[in-house]
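Coming up: chain A.
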Amino acid sequence: MNILEVKNVGKRFGGLHALSDVNLSVAKDSVHAIIGPNGAGKSTLLNCLVGKLIPDTGSVSFDGQSVLGRKPHEINQMGISRVFQTPEIFGDLTVLENMMIPCLAKRDGAFALNGYRALMRDREIVDRAEHMLEDMHMIEKRGMHAASMSRGDKRRLEIAMCLAQEPRLLLLDEPTAGMARADTNNTIELLKQIKDSRPITIAIIEHDMHVVFSLAERITVLAQGTPLVEDTPDNIRGHPKVREAYLGETEH
Partner candidate 1 sequence: MTRLHFTRRGVMKTGAATGAGLALPIIFTGAAWAQEQGFTNAPTGDTVTLGFNVPQTGPYADEGADELRAFELAVEHLNGEGDGGMLQTFSSKALDGAGIMGKRVEFVTGDTQTKSDAARAAAQSMIQKDGAVMISGGSSSGVAVAVQGLCQDAGVIFMSGLTHSNDTTGKDKKANGFRHFFNAYMSAAAMAPVLESLYGTDRRAYHLTADYTWGWTQQESIAAATEALGWETVENVLTPLAATDFSSYIAPVLNSGADVLVLNHYGGNMVNSLTNAVQFGLKQAQANGKDFQIVVPLYSELMARGAGESIAGIPGSQNWDWKLENERGSRYIGTNAFVQSFGEKYGFPPSQAAHTCYAQTLLYADAVTRAGSFNPCAVVEALEDFEFDGLGNGPTLYRGSDHQCFKDVVVVRGKENPENEFDLVEIVEVTPTEAVTYEPDHPMFAGGELGECNPGA
Partner candidate 2 sequence: MTDRTDYTPAAATPPSRRAARDTILGLTKQDFSLLLVVIALAMLAPFLLNPFPSNSAMAQFNAGYPDLMQRFVIFGIFAIGFNILFGLTGYLSFGHAAFLGVGSYSCVWMFKLLGYNVLPGILLSIVVSGLFALLIGYVSLRRSGIYFSILTLAFAQMSFALAYSVLSNPAFNLTNGETGLQVYTSDPQWLQGDGPRAPHLFGLAMRETETLSIGAWNFQFNAGYYLCAVIMVVCFYLSVRLFRSPFGMMLRAVKSNQQRLNYTGVNARPYTLAAFVISGMYAGLAGGLLSAMDPLAGAERMQWTASGEVVLMTILGGAGTLIGPVLGAGFIKYFENIFSKINESTLHAWFSFLPDGLEDALVAIVYPFVGKGWHLTLGLLFMLVVIFLPGGLVQGGNKMATIFRRDRKGGGVEDDAATQRQAGE
């Protein structure tokens, strides 16, 4: 069964066809990677999934419901969480506070006028946030200002925040971009752990083939705004079209 169905999606910016006729199906509880050279339209596609962009043509449905025309927070509330290329966290807040926000969003929805409750006495939220931090081995950093953490920790925190919402689909946008090999391996381990510990679908956009082949169950190759092939990692590895797309690529 597919949790995400993308059908005939097209998007143009002025004269540029960023996406044309994209079809993509992500199976439930799978890890699906989307790869492709720079400018292939990976990020545009992702933005169409989370509501930042609205495709010109085609449809996107999540778990049978269309996401088109919905705002980012509504799509998130449907069960899609997104991890950004550069970690997007609340830099002014402490790690624990960062963790509490997704917990609140999960419990109270997109808006709640609860200005009279004491947040720190809200056992349910505090416990849940602390529990998540313990899970991610970050509990000792709870009081730190998020902005002052290392990049690896920020990434870990961002993933933790997304998981706290118990999403059914986790979208990762080049989660290891700019990371050292050791950090990258840690992140791979983390994602594997996540996958193994709960029912979740992961869609990952990645440049790093090492990451892709370590994690993905299926891979879609995107080139010039349109899907080239979709197959298992083993089949993709030697695929001539893929090699052509990557080797023939002129650096942008």
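Basically, contacts are C-beta pairs under 8 Å (C-beta built on N, C-alpha and C of every residue); 3 or more make two chains touch, one makes a residue touch a chain; residues count from 1.
Selection rule, in plain terms: all candidates are chains of the complex that A comes from, given by their letters.
Bear in mind the structure is a predicted one, so any value in this text is a computation, not a measurement.
Novice: Could you work out which candidate touches chain A in the complex, given the options 1 or 2?
Specialist: The touching one is 2.
Novice: In their complex, what parts of chain A are in touch with candidate 2?
Specialist: Counting only chain A, the residues touching candidate 2 are 50, 71-74, 76-77, 81-82, 84, 88-94, 96-97, 100-102, 104-106, 108-123, 125-126, 130, 142-143, 145, 147-148, 161, 165.
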